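With one protein chain removed, the remaining protein chains of the complex are shown where they sit.
Should a chain be cited, it is by its letter among A and B, assigned in written order, with residues numbered from 1 in that chain.
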Amino acid sequence: MNSVALLSAAKDGILTGSVYALMATGLTLVFGVMDIINIAQGILVILGAYLSYALQLHWHIDLFVGLLITTPTMFIVGVVIERAFIGRLKGPEKTAMSILVTYAVSLLIEGGLNMIFSVNDVQLQASYVSKSFAIGQVHFGFIYVAGFILAAVLLGALYVMLYRTRFGMSVRASLADQASAALVGIDVRRVSTITFGIGVAVTAAGGMIYGATNSFNASSSYDLISRLLTIIVLGGMGSLGGAMVAGIAMVFIGDVVGVVWSPVWSTMAYFVVLILVLLWRPQGLFGRASARVA
Amino acid sequence: MKHGNRRYLRVLSATSLAGASLVTMVGASGASARSHASSPVKIGISLSLSGDFSADGQAFQQGYKLWAADINRAGGLLGHKVVLDIKSDASSPTQVVTNYQALISNDHVALTFGPFSSLLSLPAAKAVSRYGYALVEGAGGAPSVFQAGLHNVFDVSLPVADDLMPFAKWVTSLPAAKRPKTVAFVTSNDPFTEPQVTTIEPLLRKAHIKTVYNHVFPAEVTDYTSIADAVAASKPQAVVLGSVDVPTVSAFMQAFEQSGFSPKVFIATGGPDQGSTFIKSVGLKNANGMMVPNAWYGGSANPLSRVMVAQYVKKYGGTASQVSSDVAEAYSVGEVVAQAVKATGGFNNQKIIKYLHSGVTLQSVQGPVRFNGLGENTVPTAFTFQWQGAKFVQVNPVNDRNSVRVLYPKPAWGK
Partner (left out) sequence: MRARNLWWLVALAAFGVFPLVVTNPTYTTIAVFSVIFMACASSWNMFSGYSGYIALGSAAFYGSGAYTMALLSIHLHMAPGAAMFWLVPLGGLVATVLAVPIGWIALRVRRHTFVVITIAIFFVFQLSAINFGFTGGTSGLNLPFITWGYQYYNVPFYYVGLGLVIFATALSALVRRSRFGMQLLAIRDDEDRALGLGVRTHAVKVTGFALSAFTVGAAGALYAMFVGQIYPQFVYDPMFDISIALMTFLGGLGTLTGPLLGGLVLEAGQQYLTIQFSNGSLYLILFGALFLLVIMFMPQGVVVYIRDRVTRRAERERAAVSANDAAAGDAPPPAGDPPAPAGVAHDVAVGGVA
C-alpha cells in the first residue's frame, strides 16, 4: 500500500468534501427552519458557477473578488424564489409540494442557462487554479485549499450568526417550533425568507469552487443535487454540524476506498455506509431524535 | 479573407472532383438537371438537444445540417431538395422510440438517420426496423449495437475496440532507451472505453512497459482528484485514460498538474477530440501534447473532409482544429446514405439496406466505409491525434504520410 496515495486521498476527501458540506449547509438550514426540500439547490450551484464565469468572461473580474458580487446576487435570487413560490406553500404536504415546486424552478433555470451559455461544458480558469504547494510528498491544490478555507469561514460565519445574534435566535426558535416562535413575536415569515436567501447565497461560493475544479454545464446539477440530498440525510436533516461531517465523510469514504480497494466501489461504499448509519440511527448522525418513528 | 476562402474552396473542390472518391458530389450534380420539378425529400432524425447527451447532440445537429446545406447547394438528392426533420429526444430512450415512429408514420420521412450514442441507437434501430427502414448512424460503435442482430443498422464510424492500436504500435516501436518504462491504465466504467484499454494492455506488457496502476472507476464518480492522485503516486511514465467526455479528462489533467506530475505520454480515449470545448475547459497551454485516438480530425487530408471543414469554419467560425469529431461522424452518415440513394436510384429502404450490405466501399469525410453483415464499418483507419501548440495534428500511424512527429515526451503542464 502506497502511503503517499493514502494520505493524498485523505487530503482530497477533506478538502473537496468541505465544499460539498458548504453547499449542503444551505439545503439543511432551509429544511430545518422551513421543512422545505430545495431540489433547485443543484442548479443554483451551477447558476452561481455561471455567474462567476460571466463576470470573468465579460469584465475580467477575478473569481474570488467576483464572490462579492455573486453572493449578494444569489441571496436575492433566493429571496425572490421564496417570495414568489415557496412562501405560498402551506399545510401538511408542504414538504412534498416544495420538492415539486423547486423542481419546476430548477427546470426553468436549467432551460435558461442552456439558452444563454449553450450546453457545451466550460470550466472557470485562473492562473492559480492549477497551482499547488507540497507538504512532504502530498500536494495541495491552491483552489482546493481556498475552497476549504472559504467553506470554513462561511460555515463559521453561519454558526456565529445562528448562535450569537438576535436573528440567529429567531432562526433557532423557528427551527425548534414554528408555532411557538410565532407566539413569542418572531416574524417567522421574514425569518424564513432570509433563511432561504442565505441557503441559496452559499451556492455562490460553492458554485465558484465547483466550477473551477470541474467542467460543467446545466445538466451537471442532477449529479449535484442527489449527492447533496444524501449528505443532509447522513448528517441529520436540519443539522449544520451534521452537514459538515457528512459532506466530508461522503468524499472521504469514496476517496479512501478508491485507493485502498478500487475506485469502482468508491461511490457504492459511501451509500452502504449511509444505509448502515441509517439502520443504526434513522435520524442521521446529528439529527433530532424526533425525526425517528418510535 | 472571405474571397480567399472561396477560392481555396473552389480549387479544393476542383481537385477533389478529379479524385475517384467524390461519388456523392458527382452523383448529386449529375442529378441536379432534374431538380426543378421535384418535391423535397424529408429525412428524419431524433437528437438529444437537451439532457445528458446534449453537448454531443448539438454537435451532431451541426454536422447533419452542414451536410444538408452542402448537398442542397450541389442540387439535392437525385434532384430532390433535402429537408431535415429533427426532433429532440431530451436524451431519453422512451422519447426516441416515439420520435422515430412519429417521423415515419406522421411526418412520412423517406429516410432515417441515427441519434447520438449507442444507448439511444439500439432502441431507435429496433423501432425503425419494424418499418423496414435503414438506420444509418455515426455514433454507436459499441459492440452491443451490432450483437443485437438487427439487419437495418449501420455505423459509419470506427468500431471502438481497435481505436488505440496505432498508439500501441507507436509506443512499443520506440527505442528501448526512450520507451516509457511504466504505464497506468485508468478507465471509466463504460462500454466505449473498457474494450479499447483492455486490447492494448498485453501489447504494452510484451514491450516491457510495466503496468503500475490499472483500475476502473464508476461513470459518475464524485471526486476524480483522489483517483488522479493515486495514479500520480504510482508515478507512471505513460497514462492511458479511458474517458468519454471533456469533464473527466479535464479533472485528471488539473489534478496531475496540482500534484506536480506530468507523464511523458498522456492519451485519453475521448475528450481531447472535442475541439474548442476541450480547449475552453483545459486551456490551450495545458492541452499541448495531449493525445486521443479517433478516425477523424479537423486537419484531415481527405479532400471531402477539407471541403466540409472549410464550410464549417465559414458557418460557425473557429479553426479547423476546433471542429468536433461529432460533426464529421454526422456528416459521414449523410454522405453514405447519399451514395446509397444514388446507387439504388431512389429512396427505397429495402434496396438501400441491401446495397449497404453488398460489400461496396463508400467514401466519407472520415475515410472509406464498408459494412459487414452486422453493419459495422470494416475498413476505417484508426489514427492517433495530438494537440501541438494551438494545432490538433495527426501523429499515428507513424508510416502514414500525413502523420507528423509525435511531441514526445509531452511538455510539462502549461508549457
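The definition used in the following text is that a contact is a pair of C-beta atoms (placed from the backbone, for glycine too) under 8 Å apart; a residue touches a chain by one contact, two chains touch by 3 or more.
Quick caveat: nothing in here was measured; it's all calculated off a predicted structure.
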item: Omitted chain's touching partners, listed by label; value: A, B
item: Options B:Ala59, B:Ala74, B:Val109 or B:Leu122, residue touching the unrepresented chain; value: B:Leu122
item: Selected residue (touches chain absent from view) among A:Leu68, A:Ala104, A:Ile149 or A:Ala176; value: A:Ala104
item: Candidates B:Asn106, B:Ser358 or B:Thr378 - the one touching the absent chain; value: B:Asn106
item: Residue touching the undisplayed chain, where the options are A:Ser3, A:Thr95 or A:Gln137; value: A:Thr95
item: Where the unshown chain meets chain A, residue by residue; value: 31, 35, 37, 85, 88-97, 99-101, 103-108, 110-112, 114-115, 222, 226, 229-230, 232-233, 237, 264-265, 267-268, 271-272, 274-275, 278-279, 282-284, 287, 290-294
item: Where the unshown chain meets chain B, residue by residue; value: 48-51, 54, 86-90, 92-95, 97-99, 101-102, 105-106, 119, 122-123, 126, 130-131, 142-144, 147-150, 189-191, 218-219
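Here, only the chains that are shown with their structure count from here on.
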item: Intercentroid distance (Cα basis), chain B paired with chain A, Å; value: 37
item: Interfacial residue positions of chain B with respect to chain A in the complex; value: 50-52, 54-55, 57-58, 186, 189, 215-218, 220-223, 225-227, 229-230, 232-234, 245-247, 250-251, 254-255, 257-260, 276-277, 280-283, 286, 413-414
item: Contact footprint of chain B on chain A as seen in their complex; value: 2, 4-5, 8-9, 12-13, 16, 20, 111, 114, 118-123, 125, 129-132, 134, 137, 139-141, 144, 213-217, 219-220, 223, 227, 250-251, 254-256, 258-259, 262-264, 266-268, 270
